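Got a structure here, written out as structure tokens. Questions coming.
One protein chain omitted, others in place.
Up next, chain A:
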């Protein structure tokens, strides 16, 4: 009987795990139908093919216009782990494109992802966190994440997850907490982050410091940070050798020192010598933040006294190529020399 397959041997460059693609514009609609088929193998092969297609932005646009996202949402809760893994991979690649992100926000995929946070398979969870991370970089995405009440589970996961996933969670949290911080504080984020500050991995330490920075840029965050006694830890981290950690730590101290309690606890933890060292280094990235923190500390009388002896350090900062550093140094000198 005549069949479309001529020989029993498949052509050498075809991947048997992928569904064959229809030609041209018909490819995606056909994949859409295959995704809804009751047979497991068809669904898996369609997903594999879709994974490869989604790298192209035009295909993403077409896919969203065809309504792929609803099918993918139903597949997120499939019992087979390969289906779930591939679905999350497709969604994470879609989230890399701006159109994909918009489509994901509009179709409410974020709330569907809440169930996947506890998935037993590592890759599924990693992809899920990648999706959430990418979404949180957009302001609307961050709002969507907050509305889906994802922050308390994320803070809980921070304690138990693998390192790579922790990095993703920390990124997500830093973007979301820039907007609103009360939910995270209620879930005890500051305590968890305090532990992470002493983690062995540099990336996790710097990201944890970044999240603390975002938390302490809000008023209630500052109060929580002072209460939990994170400031001495941050001061001890100032001596860390990695520049990213230093930058983020000085930033966090800068925000925390705005309140009087923060300022006094920073003085109590003797933050001035390490900060001066950071300011004196010409190529340190943390210079700007360190100058700002010292400006804040100089508003206290004891701080002013100590810093009056180090005025020449700030004078040297006035020659820095970056304009922001120059301005900050100028302001710092003004504050130090102020008499009541």
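Just so it is clear, contacts are C-beta pairs under 8 Å (C-beta built on N, C-alpha and C of every residue); 3 or more make two chains touch, one makes a residue touch a chain; residues count from 1.
Keep this in mind: contacts and distances are computed from a predicted model.
Hidden chain, UniProt protein name from the list "Septin", "Large ribosomal subunit protein mL46", "RSPH3 protein" or "DNA replication complex GINS protein PSF1": "RSPH3 protein". Within the complete assembly, A:259 is the residue of A:42, A:259 or A:326 that touches the hidden chain. Screening A:95, A:136 or A:247 for touch with the missing chain picks out A:247. For the chain missing from the display, the contacting residue among A:164, A:299 or A:320 is A:299, taking the whole complex into account. Looking at A:31, A:49, A:170 or A:288, the residue that reaches the missing chain in the full complex is A:288. Residues 213, 217, 247, 251, 254-255, 258-260, 288-289, 292, 295-296, 299, 324, 328, 331 of chain A touch the missing chain (whole complex, contact as defined above).
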